[in-house]
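Here is the structure we will look at, set down as structure tokens.
With one protein chain removed, the remaining protein chains of the complex are shown where they sit.
Chain lettering (A and B) follows the sequence in which the chains are written, and residue indices restart at 1 in each chain.
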Amino acid sequence: MAEIRIDNVSRRSFIKTMGLATGGLLLQGSFVFAGDDKNPQQISLNAFIRITQDNEVTLIVHQAEMGQGAQTTLPAILADELGANWDTVIIENGLTDPAFKNPKFNLQFTGNAESIRTFHDILRNTAASAREMLKQVAAKRWQVDSDSLRAENSYIVNQNGKKAPFGDFVEEAMKLEPPKEVTLKKPSEWKLTGNKSLPRVDVPAKVNGSAVFGIDVEIPKMLHAAIAMCPYFGGSIREIKENGVRKMSGFVALVRIPVVNPIFSNPPEHNKREGVAIVADTYWNARKCLDTLEISYDKGPNAEMDSESLHKIYEDTINGSTKWFESVKEGDAEAKIKDSKNTIKAQYYSAWQSHAPMEPMNATAHFKGDTIEVWAPTQGQEMAQILLAKEFGIPVEKIIVNRTYLGGGFGRRLLADYIYQAVFLSKEVGLPVKVLWTREDDMQHDFYRPGTMQEFQASLNDEGLPEAIYTKLVSPSILQVVANADYVFEGEGPSYPEGIKETPYHFENRLLHSYLLRIPPPSSVWRSTGFGTNVFALESFIDELASKKGEDPITFRKRYIADERSRGVLDAVAEASGWYTERKDGHFLGIALTHSFETFAAQVIEISIDDAGILDIHKITTAVDCGTVLDPGIASASIESGIVWGLTAALTSEINFKEGRTVESNFHDFKILGLPEFDIDIETVFINSGAKIGGVAESGPIPVAPALCNAIFAASGKRYRTLPLKNHNIYTRYMSDYVV
Amino acid sequence: MKLLLKSRNIIKQVYSITPLVLVFVAALAFNKVRKTNNSESGYYPIAVKDTTEREKSIQKFKEVAKVLRHPRCINCHPSDNYPRQGDDMHKHLFNVQRGNDDRGAIVMKCISCHGASNNKYSGVPGAPEPDDPNKSRWHLAPLSMGWMGLNDAELGKRLLNREMNGNMSPEDLVKHMEEDPLVLWGWNPGGNRAPIPIPHEEFMETLKEWVDTGAHVPKEDE
Partner (left out) sequence: MIEFKVNGKNYTVDDDPDTPLLWVLRDSIGLKGTKFSCGRSFCGACSIHVDNEVVRSCSFPVKYAEGKSITTIEGIGTEEKPHVVQKAWIEEQVPQCGYCQSGFIMSAVRLLDINPNPTDEDINNSITNLCRCGTYYRVRKAIHLASEMNKQSE
């Protein structure tokens, strides 16, 4: 069996650019994990920047690269401000470090569209600081004023053109105190960021098969594990028939794991499951051994639970006398609605969803007695440390979490359950272990985007305009499992009311009641977070109000928007989509607006739909105001990506439950959209309003479902309030349910 | 007979009238039944060979048709460009299509996924070429051999039409269904796929009987 060594620390292979310009040289193939015997020549100016005396500039990326471009834009910000040569910088994945913590949460993680909007200024300041320190050394050496120097292409340059590489100054610079104040470059001086599309540094490795994902990690003497986890929420393993597994080729150990998912929950015992793993010399042998076992389960207390019984809980809650949490109270909506003779009410529901990233959950770990080392495709390096410290009693500083590329994250890889399993097994067998889930494991043991239900009730004045809005929201928690034991959400959690608690609109009388459901299926954060389902309900209802008034949806929205930036994106998307121009026969438009992750976005979808419910999507136009778009290429790819994500959930994918477990197990029943569906026009326009930079990665999916349903209403007069739409027999021509 | 025996007087009379009448009555009574010898009476009914054979043949055909319409057969005999799959015969997932040569679209050939044998790990069914056990035979029957949505008359007509069925005589059809590995697969599909519910030998017997009785198929108005 061939050994692929990933940790040859002294050997660095620089990526060649395959004949095309890329930015930055990336350690590919032989993936060097930072902290692994790093080049002793490197001198750290701070946690993000290291420079050798040979003028090799290394920039540390502290956030996970999961397709959103963090590994390109974050170091580009550093390089831009530092004045480093982008073509020769080396980019390295960071470990955990206090400097990498997100200050809003005091935690290092990748998600919630945080990377740029939270770290932009931090990175600029860090790089400016390093630049000024280098300049200071040069200034002293050349006997000139520091202000007369500039940093360019990894050189300090004098006004008269004299220059010397950073490497000449770094040893002394390291000894300096970082300056208390730095002047940042003006956006007009930015060379790498700010409306500039850089070629992504990870793309070449991703087109030649050399990019190392978690599943690709190889550690010397590593063993492999396949795992079976009890699929019943609250169930248990009744019996394991070994069927001679211990004599099978490659068998090393059969290990029972009492709790495979020790993720924090409230109550703490909620849905903990047990499992059994086989450790073997190769993955395939582990798989065959595991398949030889006959495992029977006790279904446990939730054996009668299914999608219908769960849905009934939502309905009973929203329709019954529930002990609501008062999330928002402005004016007196309740009274106005009670007294009104003209009210409108609508209920909405979005189905449960699975993350289903293309790379199934996996992790490699080595339990070394008093230290632990992990290699994993993780969004939550620090969260993994915290969990492992708690479970294995090893201090956080002695736990190293190396981060590979992620084959999709979407929020699932914040959680460290599969990392815990790898460590558990490594401890058991005394060697490094890689645990790899099957697609079935991944889908059945997800922490799902929960289904959520909303009810909107509005009273209309004599002009038919809403004067009071009363909203009810019923949802399981989204962030409880992501938080640790310090944060127990009671009454209201932080994520599930997003998009419906603060909205882009201002209504004088507004009441929001929310209820946090505690039900068996595990739930967590999923790309678009609480916004995804709440904005579907809100933007559909706004459209229903507009229709009741008989007014154009954009004109109607403009009456109530609370921020000029909303107007900006509405106007921009109207222009780009031809909202006010005449359309082809049978073509109809729908619009949705969102203010999420500090970004304003409006989206228009142009469709046709026939009487049989066959949908043709023609064009999707999005206008995005994220303050300043640093890299339009990456940002528009992110919007395109979000469109597919949102459309899939709107049209066809859903998670169901039966007999106390998840029904769907692979892509044949958890149906996602394919390439033919996207033979459409996509146009994305960016507005650089100059406001604070907002996040883009989760904005793409959010307006899709309501824009689509609003378009379908415009086309057919039929209003659909529950997703996915396939349950209403609405299909695109390529969906498998559609037969010619 | 009993009637006739009741009254001796009458019997004598009837017997004396015309033996031909008796024969005629007997012929009518035993028309559709068996060519047996009722030795009690020493009487042989005359069977009308053509009608009986045709009826029997059609009966056999209907049993054959039941098998042909089973998901294991008809999923690869669609009347359009989409293979079907599953016991519920839904459209094959992932936009899999017929292609120009009944073997799948360019780069999405049937054999890209379907191998020469049922794959126990991926669950994907497969069957081998008759002359090469390592080569997959998976493909669609040509459109001319599409059976979905056809009634018995149409199905029968199509089955026998030599311009549409690959120039097969009824005997060729028998050989095909006896030996072709892809046909045989229908009885050993693996996974949770329902196999053809009657044993292959029994099916072959019915098929051969159909051919032996003239390979008749119902007409449109039958």
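One rule holds for everything that comes next: a residue touches a chain if its C-beta (ideal position, glycine included) is under 8 Å from a C-beta of that chain, and two chains touch if they have at least 3 such contacts.
Predicted, not measured: the structure shown is a model, and the values here were computed from it.
A.B. asks: Out of A:Leu107, A:Val170, A:Ile215 or A:Val279, which is the one that touches the chain we can't see?
C.D. replies: Missing-chain contact among the listed residues: A:Ile215.
A.B. asks: Out of B:Ala105, B:Met164 or B:Ile198, which is the one that touches the chain we can't see?
C.D. replies: Among B:Ala105, B:Met164 or B:Ile198, only B:Ala105 touches the chain that is not shown.
A.B. asks: Quick one: which of A:Gly408, A:Pro494, A:Gly578 or A:Gly613 touches the chain that's been left out?
C.D. replies: A:Gly408
A.B. asks: Of the residues in chain A, which ones touch the absent chain?
C.D. replies: Contact residues on chain A toward the absent chain are 1-4, 15-16, 18-20, 22, 66-68, 199-200, 202-213, 215-216, 249, 282-284, 288, 356-360, 405-410, 436, 438-439, 633, 637, 640-645, 666-668, 672-680, 682, 734.
A.B. asks: Determine and list the chain B residues touching the chain excluded from the picture.
C.D. replies: 93-97, 99, 105-109, 111-117, 119-124, 134
Throughout what follows, only the chains that are shown with their structure count from here on.
A.B. asks: Counting in whole Å, what is the centre-to-centre distance of chain A and chain B, each centre being its mean C-alpha position?
C.D. replies: Result: the chain centres lie 57 Å from each other.
A.B. asks: So in the complex, the part of chain A that touches chain B is made up of which residues?
C.D. replies: Counting only chain A, the residues touching chain B are 668, 671, 674, 676, 734, 736-740.
A.B. asks: Using the touch definition up top, name the residues of chain B that touch chain A in the complex.
C.D. replies: Contact set of chain B toward chain A: 80-82, 90-95.
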